[in-house]
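Shown here: the complex without one of its protein chains, the others still in place.
Read from first to last, the chains carry the letters A and B; within each, the first residue is number 1.
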């Protein structure tokens, strides 16, 4: 356990870098904490003073207004001071190294870095080199991990399905390029889901994904038949342009979630999506807006989960 | 009244989308509330806790740092948490629809959207589709309306002139493209101003503006003679390039407000402008900086009026 850079020697979370290696009890503890914050977001005054006076830096080396905003909301509802660094235009552009930037912000008494980076592993590098009082949250690194998305997906599944150990979960689309899929697979496996399916064409769901303990399905009907949970992934348009896929229409015909296909899953199956959705590409509007869709509740849970992660980290020391 | 999407069934304001359709008493009530906030802005601690814990989102689909800043100031002085979404670089750019963006932010427990959009009606669309607990403020939509500017102009006129029912108000310049002019005309008419004049060349002040109840004047002298209030509009330079106007010099000669022309108005006439001013294009510097100019007081009143609108909306439920 001492090898896991996310945990201190008491097994407490000091950084959130990956779902991989998080013990099941710790995941449930974060989800429990998120549940208490959900009520805060429903209050007249949506604020608790838990992180008052803390300085949280959003370091988005890869731009994502939506994800950055969710962390900013979570931090402000915990009463922290939030600093959004337009990192593309800052010292990084002047040739300063990533680690020098981090050392400087640490010297300004930063308490937490929320990091998105196009290169896998960048948040690990930061966590290894920053001051002991600083906590790092991975907000998406390359194709590697997006752990807060993984946790909010687990919160959503637990909320609607209660018991992970009886479930069949289908993840559909561009699995191989998806850090969301990777985080979800680690989480679902850790939480004891007996059948996790990776569904999509061979170019996006290669057979060696089986090594992660998933059932690989290139046929959509096989993939979602009898599923309790269907997680649709966003199709990046660059997959078409670089010839991994023939066309959006073609993809939708084979793997897009329609009401007809959804009928193959369990009658009470829920439909999830990390957003933003491409209507008519990976999901039909009637499904996205339908009774079984929990896409917007995912967004609501996402704020509470990020508040839970931030407050958990702030309470633990290296 | 149930038809007016801005008002709930008790006739209370739940969105501010347009001056059109606002009852006279409601306008006066907002201006009265603004008066109480004016003193807050003069205090040592310029803050009241009225909107503490509320999440206000600035959604500027059309860029305007100045207007966005006035809303941000107003919100922070009411102790709200403010989120500026760089919407041009966000999910909207990834192909997500306006309504999906709104649904997502609502799911994050947004309390208020301040919307600027280049298309007329966008704030209406948002108000129709957002959750019942969310309030929408139109911060300028296309050529349609800019209601907080209209209200701050009314605050300014009431402050200096007291009684609307005895006034002659001249609006000078590019009336046809101006959402400020449209909001002002609706407000002045509602508040009982007996004579509202629209002054400018035929290309910018067409005759059918008479349908809005204004007197159309293509001659500047006729337009401002005897006026109590002169509202100069900003001349957009693109009007020259698309041949609606010969040149800035030409325009200034005919319709630019100089001391000579101002002498035609009442001796105690006030000069207003929504800013930013083009010195030497629509207004001479000696007038802009002169004794009769109330351009900077308009800016001061604008903060108080936006605080009044925000706190009024927050107090009413759909």
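Note that a residue touches a chain if its C-beta (ideal position, glycine included) is under 8 Å from a C-beta of that chain, and two chains touch if they have at least 3 such contacts.
Bear in mind that the values here come from a model prediction, so they are computed numbers and not experimental data.
If the hidden chain were put back, which of A:103, A:212 or A:318 would touch it?
Of the candidates A:103, A:212 or A:318, A:103 is in touch with the missing chain.
Tell me which of B:52, B:76, B:161 or B:225 is the one touching the absent chain.
In the full complex, the listed residue that touches the missing chain is B:76.
Among B:138, B:168, B:183 or B:278, single out the residue that touches the unshown chain.
Spelled out, the listed residue whose C-beta touches the missing chain is B:278.
Which chain A residues would touch the chain omitted from the figure, given the whole complex?
52-55, 81, 83, 85-87, 89-91, 94-97, 100-101, 103-109
Tell me, which residues in chain B touch the chain that this view leaves out?
These residues touch the chain not displayed: 41-47, 63, 65-66, 69-70, 72-73, 76-77, 237, 275-279, 296-297, 299-300, 302-303.
Rule of thumb we're sticking to: only the chains that are shown with their structure count from here on.
What is the distance, in whole Å, between the centres of chain A and chain B, each centre taken as the mean of its C-alpha atoms?
Using C-alpha averages as centres, the distance is 41 Å.
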